[in-house]
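Just one protein chain is left out here, and the rest sit where they should.
So, subunit A:
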């Protein structure tokens, strides 16, 4: 079937829409709308698919869990193509009536994407996918945005603020997550939670560990994963340095952690006192292999175990 999804509005893929759409595909700067991963300044790997890169609404839902679909071959777009060919909201797996959505119901593109005079588009800075949804008044939207910034700036746990959200990205994953560090009491809790969160990706990579059950991974499976995984958990501290998670006492960690990254251990050489991005690694430092294959400094793991 022809890959003809030149334009789809946020809610579904409809050929009828594309014809009506005057914005020419080729003029759009899809790079600008492409979801970027990982650290700022780092480049995500080029995608194989060359068709539509603009994310439509369809790919924000997957048959029921609300989670985003991730296929190992970088094929969110591929999924789109397959779904689009069927002209259904293919990702909806409901047995009953297929959600046939209106043709020609052009979405508030001006809210979603703004087209500049040279045909370039850009996605507005807000994370809004759809204009006016969820239905929250501007005052609340703006106020919460300010609070979020304040929270991120004042991440000092001694302030006793309610939450301590930090972003966690994982190399190769299509999106990042946020975790509230305040709800964990030690590294093991954090590590378990992160494994659960990102297990769908590692499992995808390491199929030999088996498919995750509905209840999630058992603890022994988790340990297997940790041992077998080639990933390490790192964090950026207040000074901008990337450190291996587990090197410092827990309280100090949550006080200084600004964000985390699950990176491939091959990238994590020389961690301890390391420069900002893997590309900037000082290769003259000893090639300190991560001592254990675990994603935590072994000392911290011991501490946790003893505590339990």
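Please note the rule applied: contacts are C-beta pairs under 8 Å (C-beta built on N, C-alpha and C of every residue); 3 or more make two chains touch, one makes a residue touch a chain; residues count from 1.
What we mean here is this: contacts and distances are computed from a predicted model.
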Undisplayed chain, where the name is taken from the UniProt record, one of "Proteasome subunit beta", "Elongator complex protein 5", "Serine/threonine-protein phosphatase 2A 55 kDa regulatory subunit B" or "F-box domain-containing protein": "F-box domain-containing protein"
Subunit A, residues in touch with the chain not shown (by the definition above): 11, 20-22, 57, 60-61, 63-66, 68, 89, 92-111, 126-141, 143-144, 147-148, 150-151, 159-163, 165, 175-178, 180, 182, 197
